[in-house]
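Structure below; questions to follow.
For this view, one protein chain was removed and the others were kept in their places.
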Amino acid sequence: MRSLTSWSDLDDAVWQACLRRALDHRQSREWTDAARGKALALLFMNPSLRTRASMELAAQHLGAAPVVLTPGQGTWGLAWDDAPMTEAAAEHVREAVPVLGSYADALGVRTFASLTDYEADHADAALKAVVDASPVPVVNLESARWHPCQALADAAALTETLGDPRGKKLVLSWAPHPKALPQAVPNSALLMAARLGMEVVVARPEGFGLASDVMDLAHDAARLAGGSVTESSDQALAFDGAHAVYAKAWGADLVYDDPDREAEVRAQHTDWRVTYDLMRRTDRGHFMHCLPVRRGVVADAEVLEDERAIHLLQAEYRLHAQKAILEWVWDLLD
Amino acid sequence: MRSLTSWSDLDDAVWQACLRRALDHRQSREWTDAARGKALALLFMNPSLRTRASMELAAQHLGAAPVVLTPGQGTWGLAWDDAPMTEAAAEHVREAVPVLGSYADALGVRTFASLTDYEADHADAALKAVVDASPVPVVNLESARWHPCQALADAAALTETLGDPRGKKLVLSWAPHPKALPQAVPNSALLMAARLGMEVVVARPEGFGLASDVMDLAHDAARLAGGSVTESSDQALAFDGAHAVYAKAWGADLVYDDPDREAEVRAQHTDWRVTYDLMRRTDRGHFMHCLPVRRGVVADAEVLEDERAIHLLQAEYRLHAQKAILEWVWDLLD
Partner (left out) sequence: MRSLTSWSDLDDAVWQACLRRALDHRQSREWTDAARGKALALLFMNPSLRTRASMELAAQHLGAAPVVLTPGQGTWGLAWDDAPMTEAAAEHVREAVPVLGSYADALGVRTFASLTDYEADHADAALKAVVDASPVPVVNLESARWHPCQALADAAALTETLGDPRGKKLVLSWAPHPKALPQAVPNSALLMAARLGMEVVVARPEGFGLASDVMDLAHDAARLAGGSVTESSDQALAFDGAHAVYAKAWGADLVYDDPDREAEVRAQHTDWRVTYDLMRRTDRGHFMHCLPVRRGVVADAEVLEDERAIHLLQAEYRLHAQKAILEWVWDLLD
């Protein structure tokens, strides 16, 4: 059974096949009946615009039927642990998931990070609970640690834009934000760019480094692909000569121990906003973001509206990449 | 016009045909175009996971298009009575329902019990208001008094599990719960088991008896089918030799007159939780529940995770049973 939960679920052959397929799907925009008679259940623990719309339509492009569940909003909230269920949650994940799995041929699940329980987030415990309970393949639509659908879409957008991305410079640039956000997207973007063989610089303030095991995976991927991964706390310098700038806000790990202090520290770096002046330092670099993006906070409007920005292309590729992923999950790739 | 609102809507011939059809659907899992060009509007006054997902997919398995409305959440709340509509509700059921009926070829409706107005609940007034206003067939997706889709799914799960259920012992076992819940499921489970010709024991604390008219219907059904219906307030004794244990929490009728007192009384019976020790008294009995189930409150986790438990099979049969019901409603049964 093929699930897509973390980075390691996609070996290089599958990754390449899905990437090519996503590029093809954008050209053809074809609707088929390949997955006619299959159902895709989408379970959202958190709000979603792009993911929900693109995943519903990815299924329908293939002839499959999507059904969307948002626990706690129109359906019961879910319980996750072993405590007697005397509180608000009326259903346990160990019932909800197998039931959906008996109706559907795959589950798409967004679990998100708690940002309060480091162990659970680091272990991707919520996603693992879903996978453990599911009789059908699970597609991770963003968990505490990973967002593989976004990563594949990003890789396709980069490939379409840069041609061969190998050896090109990508800056993953930490961005300010009023809230502490999870690290699933920066983790996935980092590994994606390393896998593409790019020269990757993670630019972030001191204290906002990504998890060491993720950095290790990134170094391994870069070595295999002939690229490199470095870190910098000098944003302006990092932008010099970049071909792509991937802006993304995330919270420091400090959020688990002292959320008030983390917010204070984070608020000291509002000058990490991506401006047009910063973009001028790049080699006609393409601005990237996974969306939703806060204008005037993460990046200036003129950066987003510049013709070199490809955040909308990344978002469009969510549809095409997820079609490819569903084809892989259901063994429909040629 | 064929509506499925209460028990009496399904005569024995139809009941048998739908039951066989549900069993067939689980084997074939076939998607057809039998109902292509038909629309099913689903109107939920209360949250739902299983019912919504299974009903959306039941329609799509048959080629019909589902559309889901949840008044008060994304749509206007509904008014039900004759008072001038000066409050929050912006639309009356006598407009909302015929409009949906002009778009769709059947309505699926969940109305639930008020638990505050005994007369209205006992008369299934909300469901009747929907049926009276509808120009198209109505399928009851759980009303104040009945849950016929659940009952048909339960009958199919029992039949698949026990072979011929006639003469087998089923205990409908009242369960503790932090809230007073409606009696629609126990009413329907009782009549379902009686109709199957089982030896049914309703095990419940004093004061938690089901409505006398429902008990009368159950006795009639049992007599016709060659089974029996008895009551007991000794849970452990009731479990002896049972082939199936259907656990379900419900509130006492006292809730209408004195909800605080009802909660006190209910809280005295938390020891009615179904434990593994209780299940040992059965004849390798199968645990049943309609879901959602509160672990550690209604039943222990080890009961739910035992291989003999069939609550997930019941839930899966919701899909297959509802396909059969839609086929009956739309005259598509062979």
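All chains are identified by letter, namely A and B, in their written order; residue positions are counted from 1 within each chain.
Assume a contact is a pair of C-beta atoms (placed from the backbone, for glycine too) under 8 Å apart; a residue touches a chain by one contact, two chains touch by 3 or more.
What you are looking at is a predicted structure, and each value in this text was computed from that prediction instead of being measured.
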* Decide which residue listed in B:A34, B:V67, B:A225 or B:A301 touches the omitted chain of the complex. => B:V67
* **subunit B residues touching the omitted chain (full complex)** => 36-37, 39, 41, 65, 67, 69, 71, 73-76, 79, 82-86, 90-92, 94-96, 98-100, 102-104
* Name, in rising order, the residues on subunit A that touch the hidden chain in the full complex. => 29-31, 44, 47-50, 52-54, 56-57, 60, 70, 73, 178, 291-297, 301, 304-305, 311-312, 315-316, 319
